[in-house]
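Every protein chain except one is present and positioned as in the full complex.
Now for chain A:
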């Protein structure tokens, strides 16, 4: 068998195994959460009778192992169960939330990734001169400020004072693409600022590392321009670490943007998950956990595969 295919198969199998293990962790973790589902649903206004009735109806007394396998087989068939609190079908509820999250992540990534790589290349080209220092200072500042603060500042300046874009990034099906993009402009800007530094610094460091190599000197001696050397010779050889950090940030854009969702009232997965955690809606928490884990593992797997494919020694085995 082609060693690359074998390697890929191994990677994928490993990822699936990992996902299975994580499903156990998620299930056990949600089982040992403190507090009572029924109490959390009814809140302060719960009477003992109402509590007892709700507990019985939710069937919280089945053995956990049986519930795990029921849940796992359901999830494999795309059935994530129904939410305890609202009785809605989780798969369809998550569907719209997930597509919102992916929509936001997609546009943020579309701007942030090329921008970060370009800025990284630029920083290498003008290493230790003012463009490098400026880029580093600005991106480090933006990653150091808490994201909600950046959100509030942009909201105040751009939404309240200038009124260019809305402060409430609410999107719904009746909007066309242009309206949606207008609506998410501010969260996309904040997310871009937040993920920029990490990717840009990694690009810069990885390329600088390669720039020490002898073949770069050869390229320079051939008379190529500095930017051409970086783009044609250094960048392809430093792609593995860059892809890794890009994937980590993409995962963050999908999984970790709950603060931005709250600040901009964006109906994404994060807010959906937090609402259900606070109500102890275990099936939804499990479903969200599983999806987040799958996104994380999936993106990391892609990073691995890209690193393998970008390595000529693996692509062309002897």
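In the analysis below, a residue touches a chain if its C-beta (ideal position, glycine included) is under 8 Å from a C-beta of that chain, and two chains touch if they have at least 3 such contacts; residues count from 1.
What we mean here is this: contacts and distances are computed from a predicted model.
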Missing subunit (named according to UniProt) among the choices "Glutathione-binding protein GsiB", "Tetratricopeptide repeat protein", "TerD family protein" or "Pyruvate dehydrogenase E1 component subunit alpha": "Glutathione-binding protein GsiB"
Contact residue for the chain not shown (choose from A:26, A:54 or A:199): A:54
Residue of A:72, A:170 or A:294 touching the missing chain in the full complex: A:170
Hidden partner interface residues of chain A, rising order: 34-36, 39-45, 47-50, 53-54, 57, 83, 85-88, 93, 152, 155-156, 159-160, 163, 166-168, 170, 172, 174, 262-265, 267, 271-272, 275-276, 278-279, 281
